[in-house]
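Heads up, one of the protein chains got dropped from this complex, but the rest are sitting where they should.
Labels run A and B following the written order; every chain starts at residue 1.
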Amino acid sequence: MSFPQLLRRTLLYMAVLTFALWVLVPIFFIGISSFTPRNEIYLWPKSIIPSHFSLDTMRFFLNSYGVLTSLLNSVWVALLTLAFTLAVGAPAGYAVARFYFRGREGFRLGILITRMFPTALLAVPLAVTFIKWGLYDTLIGVALIHTAMALPFAVIITTGIFMGVPKDLEEAAMTLGCSRFGAFARVALPLALPGLAAAAMFTFVISWNEVFAATILTVHNRTLPAHILTTIQASPLYFRFAGGFFMILPALFFMFLIRRYLFHMWGGATAER
Amino acid sequence: MAAEIRLEKVRKTFGKVVAVKDMDLVVEPKEFLVLLGPSGCGKTTTLRCIAGLERVDQGKVFIGGRDVTALAPSKRGIAMVFQSYAVFPHMTVAQNIAFGLRMRHTPKEEIKKAVKEVAELLQIDELLDRYPSQLSGGQRQRVAVARALVMRPEVLLMDEPLSNLDALLRLQMRAELKKLHREVGTTTVYVTHDQIEALSLGDRIAVMREGEIVQLDTPNEVYDKPASVFVGGFIGTPPMNFLRAEVKSTDGEVYLAVGDFSVEVHEEWQGKLKDMAGKSLILGIRAENIEVRSTPGEGALPAQVVVSEPLGSQQLLTVQVGSDVLKVATSPDLAIRPGQTIGLVLTKGKIRLFDEATQKALKLD
Partner (left out) sequence: MNTRLRQVLGTDTFLPYWLLLPTLIFIGIFFLMPLFNAVILAFRSDEGVFTLEYFQRMVGDVRFIEALKYTFFLALTIVPIQVITALAMALLVNAGFRGSRFFLYIFALPLGISDLAAGLIWLSIFTQHGFLNSILYSLGIIDKPIYYISYQNIGLTFLAVVAAEHWRATAIVMVILVAGLQMISKDYLEAAEVLGARGWKKIWYVILPLLKPSLQSALIIRTIFALQTFAVVLALAGDIIPVLAGEAYFWHFFYRNSHIASAYAVLLMVISIGMTWFYLKFLKSRMEVIRG
């Protein structure tokens, strides 16, 4: 390797490392904060690495009033959202991937546009409607609006996934004795399964992270983000840090699992435009 | 086991484009019929209409005398080999081959036996436990054929099954498919755009263009007696040569004028051509039906050599006759240089004549 090449290589790695640190260091900081003894959070001068690591802060957070309940609520809402979203959105994704029909392009455009409207526009009037329907302050109510928010992604992602399963395979199954549905169930579905699992996790993360609608639509049955947001002004710092850390854990885990699909999804999302 | 296929006035449109135009076609039991044509001629759509993968707009499809027009593919007694092979990637070779029988609820023991038999027939019995990703293109192709044959279908449909193989493998598989068909004897419809494949495999060839069959004949007939300028130009390498000619008649002797030169015609045609004196025609002749003389002379059409290509077993000349360019096949031993003027003699019995306006062959026989 010649000198200019070596120089360029070094600069390249330095730049990449800088960006990587920029992304990672704040996550590292909140991690440290969550395992710093509570009293050290307010010390001055404070060392960056605490005197010792302790579960004190985490324990306080998890034992705080409402946290465990809201945590469970969050999981339930995310699971419901995931189920609703796939049940409603995957068939539409399949239709767009497999069929030519009048209004196909219009549907694709329309579904994208729904994602462009502010959450407040949906959440505020739905709160009023949900009071009438008895869905206000229920987990299903929150899951329904999360489904509305995740649906465009689900349709776009599943369209891409089903497009990746050649139509020939299903047709071959049909010539070999399968019905339309049989061909889908025996051939397309097993092949689409990893992609659908990724879509499911992505939906889970969308719901897990959503705070505005969850706050507007609930009073007692809060999800974790809604609980943290509504108590934020009255909570000590260590509670907030532990809460922040706790919220990002599952999200980062799922994002890691589906990392290979991320580009699939967003690449697809923009290719449609 | 072999059934007749009959299409009656079958029509299929995609939006404004008519892919299959009111087609009538009968495929005899045990026949190997090739649908041949350039891309977009509707040959694959025709095949998919027979398979039931496309719903026809109008007309009827019969298989074995049964009207299957409204039936799903699974109910038609067909099996199909796809261009992409469509071998299921999440199943082993054995599972792929057994798939159709399992859908039919055939007893396990029978399935096992049938899979083994067909795998041996196609020489893939060593590969039964592999997944498609571990197979070569040629092996996948065999799996696709085995998967279709194991169903003992009344009708076997193949959509360009060899087009994704490399040249050598294609040659080998072509011979094998022919042998298989002789052994199994299933009525077969085979779609291809490769005329060599069509000539070598088909009992009959249906040449298609713009959704219509323009000629349905044995390979020899299609090759020697193309029904139109299009067929002559589409089939054969090199394609048929075409020259502008005029019917002339002097002293009761009818001949064709190509430029200043006159070409004799068959005695049998004389009578019919006499009435056409003065009419312009298109004369078609294949490269191998032109005899080359190293010097133009009595009775030979003078032509100038543009390019000479040695092709091993023969030598292909590109020559100019007036404003027309011809391809002529000759012996590789003949020493010919570009620029040289040579003489061409058209084999009398191999000349085809086409109407200038309709481009269709004249009925002279």
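The definition used in the following text is that a residue touches a chain if its C-beta (ideal position, glycine included) is under 8 Å from a C-beta of that chain, and two chains touch if they have at least 3 such contacts.
Computed from a prediction, not measured in an experiment: that's the story for all the values here.
Of the candidate positions A:L55, A:L72, A:A87 or A:L193, contact with the unshown chain belongs to A:A87. Interface with the hidden chain, as seen from subunit A, comprises residues 9, 12-13, 15-16, 19-20, 22-24, 26-27, 29-30, 33, 41-48, 87-89, 91-92, 94-96, 98-101, 104, 107, 110-111, 114, 116-129, 144-145, 147-148, 151, 155, 167, 180, 205, 208-212, 215-216, 225, 228-230, 232-233, 237, 240-241, 243-244, 247-248, 251-252, 254-256, 259, 262-263, 266-267, 269-271, 273.
Note that in this section only the chains that are shown with their structure count from here on.
Subunit A and subunit B have centres, each the mean of its CA atoms, that are 55 Å apart.
Partner subunit A is touched in their complex by these residues of subunit B: 51-53, 72-74, 78-80, 82-84, 86, 88-90, 99-100, 103-104, 147, 151, 157. By the touch criterion given at the top, residues 166, 168-169, 171-180, 182, 187, 190-191 of subunit A touch subunit B in their complex.
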